[in-house]
Structures are given as C-alpha cells and as structure tokens.
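One structure below.
For this view, one protein chain was removed and the others were kept in their places.
By written order: A, B and C. Residues from 1 in each chain.
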Amino acid sequence: MTSENLEALRREVRGWLRENLPKGWGTPEYVPPIRYSRESHELGREWTKKMYDVGYTGFNYPKEYGGIERPREEVAVIYEEMGRTGTPGGPLSLGLLVAAPAILVHGEEWQKKRFIPKILSGEESWCEGFSEPDAGSDLANVQTTAVRDGDEWVVNGQKVWTSMWEFADWGLLVAKTEPDAPRHRNLSYFLFDTSTPGFSRRPLVQMSGEAEFGEMFFDDMRVPHKNMMDEQGRGWYVAMTALMAERSFGGTGFSGGMAAMGGLGTSDLLGANALVELAKNTKRYGKSVWEESAFRQRIMQTAIELEAMRWSGTRMAAKMMKGTPIGNEASVLKNFQAEMRQRRGDLTCEILGAYSQMVRGSTRAVDEGDHVYNMLRARGATIEMGTSEINRNIIAERILGLPR
Amino acid sequence: MTSENLEALRREVRGWLRENLPKGWGTPEYVPPIRYSRESHELGREWTKKMYDVGYTGFNYPKEYGGIERPREEVAVIYEEMGRTGTPGGPLSLGLLVAAPAILVHGEEWQKKRFIPKILSGEESWCEGFSEPDAGSDLANVQTTAVRDGDEWVVNGQKVWTSMWEFADWGLLVAKTEPDAPRHRNLSYFLFDTSTPGFSRRPLVQMSGEAEFGEMFFDDMRVPHKNMMDEQGRGWYVAMTALMAERSFGGTGFSGGMAAMGGLGTSDLLGANALVELAKNTKRYGKSVWEESAFRQRIMQTAIELEAMRWSGTRMAAKMMKGTPIGNEASVLKNFQAEMRQRRGDLTCEILGAYSQMVRGSTRAVDEGDHVYNMLRARGATIEMGTSEINRNIIAERILGLPR
Amino acid sequence: MMEFSLSEEQEMLKTMARDFLENECPKTHVREMMEDEVGFSRELWKKMADVGWLGLVFPEEYGGSGMNFRDLTVLCEEMGRALLPGPFLQTVLLVGMPILTAGTDEQKKEYLPKIASGDMVCTLAVLEEDGDFWPDGVQLKATQRGNDYIINGTKLFVNNAKGVDYILVAARTRRATEPEDGITLFLVDTTEWGIYIPPLTTMDQTRQQFEVTFNRVAVPASNIIGELHKGWSVLKEAALKTTAALCAEMVGGGEWVLETTVNYAKERTAFGVPIGSFQVIKHKCADMYSDLEYSRSLMEWAAEAIKDDDRDAHMAVSMAKSYCGDTYKIVCDHGVQIHGGIGFTWDHDMHLYFKRARSSDTAFGDAYYHRELLAQAVD
Partner (left out) sequence: MMEFSLSEEQEMLKTMARDFLENECPKTHVREMMEDEVGFSRELWKKMADVGWLGLVFPEEYGGSGMNFRDLTVLCEEMGRALLPGPFLQTVLLVGMPILTAGTDEQKKEYLPKIASGDMVCTLAVLEEDGDFWPDGVQLKATQRGNDYIINGTKLFVNNAKGVDYILVAARTRRATEPEDGITLFLVDTTEWGIYIPPLTTMDQTRQQFEVTFNRVAVPASNIIGELHKGWSVLKEAALKTTAALCAEMVGGGEWVLETTVNYAKERTAFGVPIGSFQVIKHKCADMYSDLEYSRSLMEWAAEAIKDDDRDAHMAVSMAKSYCGDTYKIVCDHGVQIHGGIGFTWDHDMHLYFKRARSSDTAFGDAYYHRELLAQAVD
C-alpha cells in the first residue's frame, strides 16, 4: 500500500461524500429527520446501501458473507474522511450490533450467506427478543416457549425492552425449548420473520415519555426448524455472544461501536465542550456558572472521563482488530459509559437550575429539552444490556476470579 | 421540681466546677496530658470519682448498683453547665460503654453489686477481649478456649484490637466453652482480673504509627466459675448486647455517647468551624482555599452532616431516655459517623495540599500533625465496632426486613 | 429542650392525613391531574378545606384551627408521600402567610377565611427569566396610576397559575441601590383583563408550572400586601417556611420510594432468590434508609426552629433543604435502579417521584445554593 494510493483513495472518498451526503449536510439549513421516525430509518437504510455499494462499509466480515475486504490502512482513511464531515447514522437495526456477530459465530452456513450480506448493506433490519417481564437479567426465568410441531416451532410468549423494534424485518429470539432441562441447556435461539402471522409489537413508553423500546408478542407464531440458530438447547451460549457484542457497543460507545457500525461523527479532543459552553452561557444568581470551581471541576472531570473512555475504547478496538476477543472486558466499558452518562446528565441539570425542568416541546426549553431527555434516558443505561450490578459481578468473577 | 430549685442546682454546679476543674482549664495556659498516657488516664479517673462523689455522674443506673438517681431536669442542668465549660474526659476504660450495660443485662446479682458501682465512680477500668486474628466480625471463628477445671476455667488464646487495653483492671472476655455446640451456643462470657497470672498484653501498632489498641494473650489463665456472665453457652447474646452498646457510642458520638459517659465538651452550632478556619488560612497557588466554591461546598456539606448527626443523636438520646432500646438503629449512627470522619479527614488533607504530608513531630506540621493523624485514624473507623459492611447488613436485614 | 417525637395530636393528624390521601389522592388521581390543563382538582381542594387543612395554621378568628408550623409539616410529609397535585404550599404559606403577617386587618378578614374554606386558591409569582429566587431577579415593573398600579411583564415558573383565583405578584415599584428595596407584593385577581397564562411543559407534571404574562394589568393599591417597596422581607419569610415544608414533602416522598423499593426487593426474584437477598441491593436500601433518617433529623430541626422562631431557623432550613434535596434525588436513583426495567417505564409510579425529587430540589434554591448561603454566613 503506497501512500500515493492512499492519497488517491482519500480524494475519492472526499469526492464521493461531496456528491452523496444529504443536501445541506453540515450547514444549519440541514434539518435531520426526527429521531426514531420512519424517515430517519429510511435515510439510514439508503445511506448504508450507498456506502456498501461503493465499498465504504461492511468491513470485518469475510467476502463469502458479503463482507468488504480492504486493507486496514484503507479502512482508516475511509473512517478519517467520514469522521471529518460526519455522516448520517445507519438504519434503526440491531443487525450490525447483535445479529451479524451472533450469526457469524453460531449460524449455519446458509444462514450466514442469507442474512449477513443484507445486514451489511443495510437492506434488512433486525431486532432481538431477550428480556421478559419476569426475567430481567436472568435467563433462567425465560417464559417464552417454543414447541416442536413437525418441521416448525410454535412460539408463545412476550418480550419487553426490545430496541429497534419498530422497523425490524427480522428478529432474534430466545425461547425455552426444553422445559425440563437444566439451566443453560433449556433454551434455543431462532431467527424469525416479523411478517409471520401471530407476531405483533407495540411501543413501551419509558419514563422520559418516549417509546424508544417496544414490546413483542408471540401468539402461536410458527418458525421453520431450519431457522433455529446453533443446536437445540444451546440458546444460552448464543445469548452470551449476542449480549457481549451488545455490551461492547454500550461501552466503547462512540469510538469503538460507531466505528464498528461504519458511521463516524466528528470528535473534539476535549469532549466536554458542550458542557463548558453551557456553563459559560448560564448565569445562576447573576454569576456565570463557569466561574464556580465546584462546576469547573466536575465539568473537567467529565472531560477526563470522556477521554479515558476514548482511549480505553481505542485499546479495546486495537485488541479486536488483532483478533483478540474482548469478552468480559465489555462489562467494564459498558458500566463506565452508562454511569458516566448519568453523572453527566445530573451535572447538566444542576447547571441549568430551574430550566432543568423544561422538557421537549416547552417554549422555554434550553437545547430543545435534549438535556433533560438525556438525563432521564441515562437512568436506563445502567439497566439495559445487563444491569451495572450484573456487569460488576462479571468483572469480579470472570476477570478477577472471585468466587461465585 | 420548681425552677427555683433548678436555678439553685445550676449555681451549685457552676460553683463546684469553678472549684474543681484543673488549674488553668479553658485558658491557653492549661496543657492537657498526652493522649492515652497514664497521666491522662489518672486525671480521668480522679475527675470521675470527684463528680460521682458529689452526684454529678452515674445516672441511668439503679441505686442498688451504685447509680445516682436524679430527676431528668436536674441531669439536664448538670449536663448544660458542664457543656458550657467542658470537662476532662473519663478514665481510659470501656466500663461505662460496654461492661456496665452488659453486666446490667446479663450479670448475676453479685456481679452487678460488685462491679457496676466502681465503674460508675471511675475507680476500676475495663477492657474487652472480642476480636481475634482470624475472627474479625465473625463470632463463629472465635478460637480462644476456656476449659472447665473444677471451680475454675482455664483460658488459652489471643485477642486483638482491644481498646483501652493498657490500664484496664478488669476485662470482659468471650471464649469458646463448647467446641462441639452449634454456632450461637458455643461461647461464654467471663469477667477476668487483669492481674491474673497467665494474662499478658502488648501494644498493636496501627497505620498511623500510634498504638491505640492492644493485643491480649491468655496462657493457661484461670478464671473462677462464678465470674462467668449469664449462662454457659449464652456468650453470643452477651456479645450482641456489648456490641450494640459500643456501636451506639460510635454512632451518637459526641451528643449521645459523651453524654452517656458523663462528660460533655462545648459545641458550636456550625460544627465545621475548624475546617472553615483552615480553609481561610490556607492559600493554594496564591489563592485562599475558602474562595473556591468546590471547597466551600464540601466544607458546608461537612457542617451539614455534623448537624445531622447532632440531631439524629439527640433523637436517639431522647428515645434512650424514654427507655426505648435503640438496638439496630445504632448501626445507622455508627456508619454515618465513621464515614463522615473519613470524608472530613480526606477533605482536610486536600485543603492542606503539600502540608498534608506532615505528621506529628514534624517541625512544619500544621495543627501539630493532628489533621493527618485524624485522616489515618479514620480508616479504622469503618472497620472497628463492626465493619460498615456488617452494619449495612444489619440495617437491611433487621430494620428493613430484607432476607438474609 | 427540642421535642423530636410526635405528640399524640400530631400522630392522629398523620394517620388521618394518610388515610384521607390514600382514598382521595390515589395514583390514578395524580396521573389524571398530570394530563389536566389546570393540574389539580377543585373538588379535592374543597374536601381538604372541609377536614381543616387549608386553615390549619391560621388563627381561629380567621376560620383557621390555630395549629403550629410543626403540625403543618406532619401534613406535608403525607402530601409528599401521596404526590398531591395542587398549590397547597402556595396558597397557605406563600400567599396566606404574607397576608397574615403583613396584611391589613381588612385584608386578613377578607382573604384568610376564604383561603381556609377552600374558596380562594392562590399562587405566587416571583421568578423571571433568570429562574433564581433572589431580589435581583425581580424586574417586572408596577407603575402607579391614580389609585391603581399597572403591572407589565412576564413571570416564569409559576406553580398552578392556570387554575388559581389569585396570584401574589412580586413587582419592582422603584429602583434603589439595594435590590431588596423597591419590591412590592400585589395580590392580583386572575380574572383581570390582560393576564395570559401559557403552560411551561415541565418534567414534573404532578406540579405544573406556567408562564404568566401581565399586559398592562391594573391592580388597585388596596391589593398591596405589606408595605410599598418593602415586599421582599415578607416574601423571604414566607419562602423560608415553604422551604421547610418542602423538606417535609421530600422526606415523605423519599419514604414512599424506600418502602416501595424494599417491598419490591422482597418479592421480585432473580436467579431463584428474592433480589433483596443480594448484598448490593441490601446495602443500597440501607443507604436509602440512613440518608432518609438524617434528612428527617434536619427537617424536624428546621420545622421546630421555625415553630419556635429560633434565631438559627435560616441555617436549619438551608441545611435541611440541601440535605433533603440530595437525599430525595439519590433515593429515587436507587429506587429506579433496583426496580430495573419496570422502574424505567412510564406506567410504574417510580418516575413520578424521581421527577418530583428534581423539581423540589430546584425550587427555592437547590442544594448547591443553600450550601453557598451557609458559607456566606461564615464568610
């Protein structure tokens, strides 16, 4: 790989972006679609397809499953150029995050060939049915059942806290297939088409008032036997792979996770700039908040934690690139990120004072109510993808070897 | 009780204090004896005896065991007057704190009559052998044994973390008497004379370099059977009473505990004055620490916590005065006080900056190194008298009723 | 000597209040009011008047029961526990008290009995653009014109402004060197011409806030409460009492969260055992309990100090407000976390307390502000 070739690629990517980014992108005149809307989903789908067709995404998967194989230096150049401008995100899908990694490890050959390419290209979106009303973090409590009937399985039950639920074409599903088998041996994983009769979904409203998550209902839904992933009774292991993949996203967040998804935004070295600006622009009792060392200190602590996350994410990404599985380390990143989000949300609201009450839709809201939304939404961060408590157990038992 | 009578008592106490307080008391010319020295012990002993003889201490115990029975209003006046001037503390003894309450509940009639009066009068000092090198907070691990031999018990073993160990005339001791009995039934309590052959003690140096605690060794020490407290095998219950009494002191600290001991110092409403002064007098990078809101906030938080402790102690003391046993509530007070001491110690050292390194004996030490000593000593506060972890278990299980 | 345990009378008041609110203000009612454009129920208000709550601390000659401030806080604890929607503190402490302490005989006779009977619901409008409770924040002007004053400008963060009969408005009537000087309190009839009250759409829907715009509203000089230009000290005194009452509400709410969480931890199982048997859950609950105990100590001290007109009352209230505010927030954080997914849903009641904790913390100065006040006292 000569540096001339890389420079040529850089120019190519730059030109392509100029050509293909949405009209007005990067200027105030660009109005992004509403979060979680169909429009936002479609934009992500189309954008991913465009990138995939020209070879700018879909890395880290073998060619036979639709992966785009490029030298690491080229990938770095592509990411750098996209990072410079920022790009739209992907479709509302857990495909890249959960489904593709799980299928790659546990799927049959036909499943890999059928599903992974369309995930990489953004054409098909995925969700995952994992949590249940009475299960939480404990897979032993899964109540959804799948009963064999000839070449099919008949699924009944309910899943909650399904993210990316609304536009998913396909879903992953863990269900109890052997009611009498011991824990870790009684579950199986299925890939199911969301247009199957007997499947329905509805929004689950969270404390911030939004419905980012959904509930899914299975009422005699039939899934072909060939859509089972891995062997019967091995669902626990598939779930672990899927969870690990999800958690490493929750933890590496921007630097790792977004890179893995093929989208990159711009980043500033001092990641707490938004907080600094807010503090400079906010007066409490006539005095700029930024002049109070109590706030300066906490804002800078946030900046430090963001940098620490960035470099820990980089170390993790380097490991992944070398092929070392990150495994239980994901729990470290996930917890830190989740708890940092809560601290940051609280700090933001403390800076805002009385204005911290204004939510989205309020005429007096600062930043259109996003600050308050973020604070509220962050309460879920320490619960979803394994509670902070579960992740600390994992760190203590699996990394440090403390007794169960 | 007329208010004239109370006023007369007030004048009497005031006059007595003027007469009896050490020369120079309350002025800079008074030099207190060194902490934990024999001189300090003797001063406390003599002072207690003086107060007892005139009827100013020894409350809350029945007359037949040497208690001074006075109406509550009189006691309040006595405490108020002593609080105004401050007084020397008591002797170095766990007598009032642990031995007397335990003997009152579990002792034989002759034990109550023999021991409690001399505790109240300060004439005899006590220590308690509880923790062992391999036991910590877990009584089930007690290794010290007592074997019956005629009318005597032969004790062998070692105790650690014995406070008030050096000048104790008598000791409480928990030992295993029934090696094969189940937990909670295999221990017995003894009262032993520290001049008994086979008993020895030595200092146990803590991380601050001081030896506030001692170790005690029992080498075929013989204790008469009649010195057993409560029935054989009921040592666990005695231990609980003793611990509870100790913890309520650790928690109520000044307001409850010191009042119970019959000594009271002066108090300022804003209990963090010393920290405020320190911050005002300390410059970091040329700027007064007191001007930094980050420090102001934490210092005021300390003031608030001290007040919260004071009022919680008052509520507790009011309960005790009405005869309601405080029981598990003691764990709440004990933990809060211990953790507050650590926070305060850390804060003090952060204010001091480079000077936080100077220990007692250093020519450059601020406040003669007490700040650093207090910070170091406070690390033990969350370990002694039941670790913070054990106390939180107690709160959760015994107060909130969460499952064991 | 300060009395910390409740008197027999106070115990009765507490039991009665809890029963009343469990019947009359269940969470279904709270949620209904959250969606309501006014945000509280006149029907329930009347019932509260009937059991004597609205005149509780007013003298009997004005239709009250002559009970003391500590008694009132016993009630406030239960209101906080029930998340009672409506301007109770506003009506009784922020408007009623200034009338009682600074009003003329005519004003007392006219308004207090109406407040006590539930026929006059009120709120206070002080805060403006900067959102801070301090004299510098009062910029809205009132200009004399004959026997009237013309009020012109906008107030923000006004609780339940939409459904009340009167708003006590702090207005600037002259500009002086000291910002405290020149603030006057006007009791404004909300049916006057020129008042516009759009909602603010805030996080805590159990205590709705509004913007109030006065478009050259005429108020007769006889509606001035207290002296002309000297309104701030009256307001400060009323705010002090309200802040202490708010602490009682916070402790009451926090105790609901603790109890609900402990019960959930006993019932909900994971890995085959109740989650309350996990040590980390236990310790979080223990911390919630402990923080609430210390909050209670400071809150009761503050209430007693106000009742006794203690010279330390300001300090006690600042200490209580900052400690109770921090505690309520962290207790709710733990409550949500221990409940897990269900605690994060809209349908569970936990988030109502979570949000109430945060709106209460910012009201009348947050923990940071009150600690700074304490620091200034020893500057």
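The rule is simple: a contact is a pair of C-beta atoms (placed from the backbone, for glycine too) under 8 Å apart; a residue touches a chain by one contact, two chains touch by 3 or more.
All of these numbers come straight from a predicted model, not from anything done at the bench.
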Interface partners of the hidden chain - shown chains only, full complex considered: A, B, C
Listed residues B:Thr27, B:Ser195 or B:Thr363, member touching the removed chain: B:Thr363
Touching the absent chain when the full complex is considered, from A:Pro28, A:Gly150, A:Pro182 or A:Pro403: A:Pro403
Of A:Arg84, A:Arg234, A:Arg296 or A:Arg360, the residue in touch with the unshown chain: A:Arg296
Missing-partner contacts on chain B, residue numbers: 131, 133, 136-138, 140-141, 160-161, 204-207, 209, 283-286, 294, 342, 346, 349-350, 353-359, 361-365, 372, 376, 379-380, 382-384, 387-389, 392
Touching residues on chain C - with respect to the absent chain: 278-280, 283
Missing-partner contacts on chain A, residue numbers: 76, 269-270, 273, 276, 290, 293, 296-297, 299-301, 303-305, 307-309, 311-312, 314-315, 318-319, 332, 335-336, 389, 391-393, 395-397, 399-404
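Quick note on the criterion: only the chains that are shown with their structure count from here on.
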Identity of the chain that, by mean CA position, is farthest from chain A: B
Rounded Å distance, chain B centre to chain C centre (Cα mean): 42
Whole-Å gap separating chain A and chain B, where each centre is the average of the chain's CA atoms: 55
Residues within chain C bordering two or more other chains: 281, 368
Residue list for chain A, restricted to those that touch at least two other chains: 294
